[in-house]
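Complex shown without one protein chain; remaining protein chains in place.
Which chain is which? They are A, B and C, in the order written, and residues in each are numbered from 1.
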Amino acid sequence: MEDKTGDAFIELMRTHNESISSFLGTKIVDISSGYAKVSMEMRPEYLNFYGVVFGGIIMSLADQAFGCAVNSLKYPSLAVQFNTYFLTSAYGGDRLTAEARVIKSGRRVSVAEVSVTNQDGKLIARATGTDIIVEK
Amino acid sequence: MEDKTGDAFIELMRTHNESISSFLGTKIVDISSGYAKVSMEMRPEYLNFYGVVFGGIIMSLADQAFGCAVNSLKYPSLAVQFNTYFLTSAYGGDRLTAEARVIKSGRRVSVAEVSVTNQDGKLIARATGTDIIVEK
Amino acid sequence: MEDKTGDAFIELMRTHNESISSFLGTKIVDISSGYAKVSMEMRPEYLNFYGVVFGGIIMSLADQAFGCAVNSLKYPSLAVQFNTYFLTSAYGGDRLTAEARVIKSGRRVSVAEVSVTNQDGKLIARATGTDIIVEK
Partner (left out) sequence: MEDKTGDAFIELMRTHNESISSFLGTKIVDISSGYAKVSMEMRPEYLNFYGVVFGGIIMSLADQAFGCAVNSLKYPSLAVQFNTYFLTSAYGGDRLTAEARVIKSGRRVSVAEVSVTNQDGKLIARATGTDIIVEK
């Protein structure tokens, strides 16, 4: 694993947009080594039958922050596992923010934790994922 | 907890469409007591920088099958936790299918497992979630 | 759900010992509403073939701190799900400490997070669990 691989990823994320980001409307607010902050507005089309935001949308937001955080240190790398706890419902019109922090960055594997909060700072979800560094 | 609550949900899912389903393009192929099968085409906008399908999309598909399976027995209920393993990458143009089966249906909590496969039957992901029954 | 149920549990844990605690040699160092700290010495019999502490022992320590933390608020309750990340190996002779904090305490479900550290303050594992409140 070479050094500086993460820096290239950070530069890439600051200057380019992923297809999935455009589709979901996620915005990378901040990214640095081992950290990322991504936000997203909860559109009406994200709601399920209960009138609350669909879990998959919250996981998508958390996953993007996760991916940014782990790749900012070791790039390229791929998530192998992702676990989410849904603590409070989110609603249409909410602006959710996901903050991810790497808690382990090894030669082969990284682990990062994510907090998803709403515009009032209320904790909506917590997530943790495992990321495998891809050898080039 | 009343009996037959799940039957009302099954009827609802057979006759109505959720906002999130229209947005993501998911289709409920099959739903019965404790089981659901949902499919989804992998559009170009679902890809990330690596050119593979974004993890959040796969989790969304798995989550919808999960939600259908657990609510088909106890309705209404809400996911509190969802864990996914990404086993093989999915690509643009793939048609993924998620099958969810309830493995525990208690008075307060349900657990269901999900397999996500592609059009060739290859296992793309496995997921398991915890669901809390909401008392009316 | 009655108030004060957790207080009875705290009193119980301060004055009595569980069979499993005696067997494993765990010690409840601190317990208060929504929080618990449990420590345990890594005996030679806890090692696996690699000469490091067996994962199940670390999960047992984390699980006990988790159980104390969630029951200190709502008692009786039972774990339905427990997820652990092993970040650094632990060795024979280490004294590990698990600290658990409840991050959600609802009417039906609680979620708590656990940090396991060694005698040097190094993070050995992180865990999160889901707990269901048992109605009396």
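Here is the rule we use: a contact is a pair of C-beta atoms (placed from the backbone, for glycine too) under 8 Å apart; a residue touches a chain by one contact, two chains touch by 3 or more.
Note that this is a predicted model, so its numbers are computed, not measured.
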Residues from chain B at the interface with the omitted partner, ascending: 83, 85, 87-88, 103-104, 111, 113, 123, 126, 128, 130
Absent-chain interface as seen on chain C, which is shown: 12, 16, 18-20, 22-24, 44-50, 54-57, 59-64, 67, 76, 78-86, 89
In chain A, positions touching the absent partner: 80-81, 83, 108-109, 111, 130, 132-133, 135
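Keep this in mind: only the chains that are shown with their structure count from here on.
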Chains contacting each of chain A and chain B, listed by label: C
From chain C, the most remote chain by mean C-alpha position: B
Approximate Å spacing (C-alpha centroids) for the pair chain A, chain B: 21
Chain A-chain C separation of Cα centroids, rounded to whole Å: 28
Euclidean distance of C-alpha centroids - chain B vs chain C, Å: 32
Overlap residues in chain C, where contacts from two or more other chains coincide: 83, 111, 130
